[in-house]
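Removed: one protein chain of the complex. Kept in place: all other protein chains.
What follows is subunit A.
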Amino acid sequence: MSAPSDAMVEIRSVHKSFGSLEVLRGIDLSVRPGEVTVILGPSGSGKSTLLRTINHLEKVDQGWISVDGTLVGYRRDGDKLYELREREVLRQRTKIGFVFQNFNLFPHLTVLENIIEAPVSALRRPRKEAVATAEKLLERVGLADRAAAYPGQLSGGQQQRVAIARALALEPRLLLFDEPTSALDPELVGEVLDVIKDLAHGGTTMIVVTHEIGFAREVADTVVFMDEGRIVEQGPPADLLDRPAQERTRAFLSKVL
């Protein structure tokens, strides 16, 4: 099953149900290194669940996912997939950055402590080195002066930029964004998208679930449209957004554009 060597993320016939509700009904998707993939779709289409299966926050019921040539959450032996122990899953996750809709910063830790927590405890980096990296990252997201603040003292946009810096601190091979601007006041969306665009231009592989069509058009290499647990169509933004092949995609875009 070795994944094609040029794929950073390989998703093959992934199924996932919550109880009797089947939220993913056979997903196939590949993402090449350095590519930005934007997933669009109505709520309940399974796009967030798909994103969460990629770093094993949700287990798949069927199919498999590989990141950078390694199966996520499982080890293959013959025709069986053996579930990995938590320790091994955690090690895999350090290579995959995840940015949540609600930031999920640790409210009792300062901005700096939020960022160095994982490098120090999961990667066993020396604290000094982690702090130096964190300061560089904060500068990159334009928050160099807020290192000592608590998340509650920051605006939503600033919190999301800290959350991005926190994900970057592990130097992940892949970044996953789950509706990173959906919880923000409209005037704060731009500052977060700017940071993500900056990362995209820097060549980071990323998968972004979003409702920001403008962002998709500007940054995405591939746009994927999902509905009812399936990928309806995918392609370059110019094709999918302006000349969608499927009626379902057209109907969705006509509502959000």
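Rule of thumb we're sticking to: contacts are C-beta pairs under 8 Å (C-beta built on N, C-alpha and C of every residue); 3 or more make two chains touch, one makes a residue touch a chain; residues count from 1.
Quick note on the criterion: contacts and distances are computed from a predicted model.
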Inset, instruction - Using the UniProt record as the reference, specify the protein name of the hidden chain from among "ABC transporter permease protein", "Hydrogenase expression protein HypE", "Spore germination protein" or "Sarcosine oxidase subunit beta". - result: "ABC transporter permease protein"
Legend entry - Candidate in contact with the missing chain, chosen from A:K59, A:R76 or A:R91: A:R91
Legend entry - Option from A:L112, A:A130 or A:L170 whose C-beta touches the chain left out: A:L170
Inset, instruction - Sort through A:P151, A:G229 or A:P244 and give me the one touching the missing partner chain. - result: A:P151
Inset, instruction - Sort through A:A7, A:L50, A:L71 or A:A118 and give me the one touching the missing partner chain. - result: A:A118
Legend entry - Chain not shown, touching residues in subunit A: 55, 57, 86-87, 90-91, 93-94, 96-98, 100, 102, 104-110, 117-118, 121-123, 150-153, 166-167, 170
